[in-house]
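What follows is part of the complex, with its chains left where they were.
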Amino acid sequence: MKSNWNYSTLGIPDEMFIRAKVPMTKQEVRVVTLGKLRINSADTVIDIGAGTGSLSIEAGLAAKNGVVYAVERKEEAVSLIKKNIEHFGLSNIVTIKGEAPNCINQKLMVDKAIIGGSGGKIDEIFNWLDLHLKPQGRIVANTVTIENTYLLIQKLKEKGYEDIDITQIGIARGKSLSNLTMMIGQNPIYIISAAKGVRK
Amino acid sequence: MKSNWNYSTLGIPDEMFIRAKVPMTKQEVRVVTLGKLRINSADTVIDIGAGTGSLSIEAGLAAKNGVVYAVERKEEAVSLIKKNIEHFGLSNIVTIKGEAPNCINQKLMVDKAIIGGSGGKIDEIFNWLDLHLKPQGRIVANTVTIENTYLLIQKLKEKGYEDIDITQIGIARGKSLSNLTMMIGQNPIYIISAAKGVRK
């Protein structure tokens, strides 16, 4: 069954995705993340550690004349991404099952990169970006730990990235309890974005 | 001078807007707000209490075959909105200077409504929406006070709105201090969205 999402903004509600037990980036974090990425309609985008694919799906809607590569090592998650691609009727998302960056075609050049989960391979991923992210291309990463937040900032500085932006976002959502609105806190997320320096 | 923003996502950085002393909705709040509004490319949108017009501008980019009415009572702010309209090269935003809702054309029907500032006229604005917001049309409001958050929720329930969503968003942005990243907190914002009930 197709979703009825046909809007020209980011912002697909979480419950419109086909979900499993895989944790999913929440709507508010998703729109801020993709807003920081600045997708152009013709962009080639890579989503490393795509998880449920919710970022890939919205990126695919934004890059409607481009293509999104969703890289994910877990079989269950890849299967879920494929279901969501079908659910949203998209034909510009390619799933790649495997360990990033080794599983990615060595000829691919991307305009934008999403780092959802690094699987502990930050060095390898940035070495790959050295060769495959176009100059002035942008990256965005979501981190939930202090250590990965720190390591990503250090790596971006070391690699000469520009326009480094660190935003922490804390969301609470109202839940109806009879006639009351109880605020339920989410985990705070760091959204780290940057543009590749011209010389790299 | 024209801006060089030509992306297919929400997310214009704050510093790309022409700004004055008027307080401006921050980028992260703007993308979440418009994400909750679910703009369609052909929508007619009204932005009541448009302030600097940053929400109107991004709404205008999303409703590229529609039109956005930016209503604002302060002369200085209207002038700023006009500058930003020109800066972003938009031809689908109409500014209305005056006190909402009285200043608005009585024949206008809208698909989406943004309530940025109510100027204490919540009752009048909702009475206007009774007549001028299409069934299933969506509204989104940003509130910074407990009282307006409460009153809006009550009003939405009283008027039979559906899909009421209350989200609080707390943002902290990194500021570089030599080689350190100090997190600077913003004021928490409530983003309240809902869809007009079918019968109203």
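Each chain gets a letter, A and B, in the order it is written, and its residues are counted from 1.
Everything that follows uses one rule, which is that a contact is a pair of C-beta atoms (placed from the backbone, for glycine too) under 8 Å apart; a residue touches a chain by one contact, two chains touch by 3 or more.
Given the structure is predicted, the values throughout are model-derived calculations rather than measurements.
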item: Overall number of sequence copies in the complex as this file defines it, 2 displayed; value: 4
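Throughout what follows, only the chains that are shown with their structure count from here on.
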item: Degree value of the rotation bringing subunit A onto subunit B, based on Cα positions, nearest 5; value: 180
item: Subunit B residues touching subunit A - in the complex, by the definition given at the top; value: 6-11, 27-28, 31-32, 34-41, 62-64, 153, 165-174, 181, 183
